[in-house]
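First the structure, then my questions, so here it is.
All protein chains but one are shown at their positions in the complex.
Let's look at subunit A:
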Amino acid sequence: MAAERFADPMFGTVLSVGAYVLAILIRRKLNWLHPLLSAPLIVYLVLRIGDIPFAAYREGGDLVTFFLGPATVAMAVPLYKHAMRLKHMLPSLLAGALVGSAAGILINGLSVLLLGGTESFLRSTLPKSVTTAVAVDLSGWLGGSPELTAALTVLTGLVGSVAGLPLLRLCRVDSVIASSIAIGAAAHGIGSAKLLSESEEQGGLSGFSMAACTVFTPVLLLPVHAWLL
């Protein structure tokens, strides 16, 4: 009954945008609560409290998700801008990001092989170190679950952004270049955003690393894709 009235693209769209705005406002008060955790939680709670089926929400939710495509393509622009600015040391930065991409795939795969897990989990977790939009795209392509990959990727980014700098310092990776490239490759956009709040240079370097990985990771996954299918 009520469910039918919510099954309109308007509901899902407005709820998504509303939750996003609210999550950003909440962050101003509670800095540790990342909007990527609070916004989905708000949506989930509204659906739960209102007893609204998820399918009704998806009518509009899918419209919002559509823009993930153009947003993925748009990442070409920061990649190009960072590359132009960092021209003088591009080869070593690219090599660093390439190592990061390869390490990401290898370690995400090894985790499942060593600790045990299903094949569908493997397909969903392999791309989790690259930025979320690309990870989601790669997950569907590999036969994984994009929703699960989105959650794994966001959590990966949060872990990396919180523990990244302290761990790197502890292990004597104290150069700004090396630590920023590492965080961009391992904690993608969430880690880069954290570094950007520290300094423009660190944010730019890790943004570049993250963007370079969006090119390297899919290419490195090609043989895996051929093998999995």
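In the analysis below, contacts are C-beta pairs under 8 Å (C-beta built on N, C-alpha and C of every residue); 3 or more make two chains touch, one makes a residue touch a chain; residues count from 1.
Keep this in mind: contacts and distances are computed from a predicted model.
*Asks:* Determine which name in "Peptide permease", "2-oxoacid:acceptor oxidoreductase subunit alpha", "Spore germination protein" or "CidA/LrgA family protein" the UniProt entry assigns to the undisplayed chain of the complex.
*Replies:* Answer from the record: the omitted chain is "CidA/LrgA family protein".
*Asks:* Which subunit A residues would touch the chain omitted from the figure, given the whole complex?
*Replies:* Its contact residues with the unshown chain are 12, 16-17, 19-20, 23, 35-36, 39-40, 43-44, 47, 54, 57-58, 61-62, 64-65, 67-81, 83, 88-89, 91-93, 95-97, 99-100, 103-104, 107-108, 110-112, 114-118, 120-122, 124-125, 128-129, 132-134, 136-138, 140-141, 145-148, 150-152, 154-156, 159-160, 163-164, 167-168, 171, 173-179, 181-183, 185-187, 189, 201, 214-215, 218-219, 222, 225-226.
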